[in-house]
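Report on the following structure.
Here the complex is missing a single protein chain, while all its other protein chains stay put.
Moving on to chain A:
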Amino acid sequence: MKKTVAHLKKGEKAIILDVATDEVPLKLLEMGCLPGNEVHLLQLAPFADPMYINVNGSHLAIRKETALHIIVETPT
């Protein structure tokens, strides 16, 4: 299974590999949610949804269902 932003733990950082353009709003891409950028999971609401992330210097909250479409890679 591919790892996505939804699988990150609080405080974890990862690099975005791919974004499913059809499922993710353009607005999110424009805020910097693009392949190659780093995403940092800052805070989780109860039930891990929504998720509070920092990507490309933008602080955003997104829902888990959207986070599932942002594929990432954690540096090992």
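Just so we're on the same page, contacts are C-beta pairs under 8 Å (C-beta built on N, C-alpha and C of every residue); 3 or more make two chains touch, one makes a residue touch a chain; residues count from 1.
We adopt the following convention: contacts and distances are computed from a predicted model.
Please identify the absent chain by the protein name in its UniProt record; candidates are "succinate dehydrogenase", "Ectoine/hydroxyectoine ABC transporter permease subunit EhuC", "Ferrous iron transport protein B" or "Na+/H+ antiporter subunit E".
Its UniProt record gives the name "Ferrous iron transport protein B".
For chain A, which positions touch the chain that isn't shown here?
Interface with the chain not displayed, on the chain A side: 19, 21-22, 25-32, 34-35, 42-43, 45-47, 49-50, 52, 56-63, 65-66.
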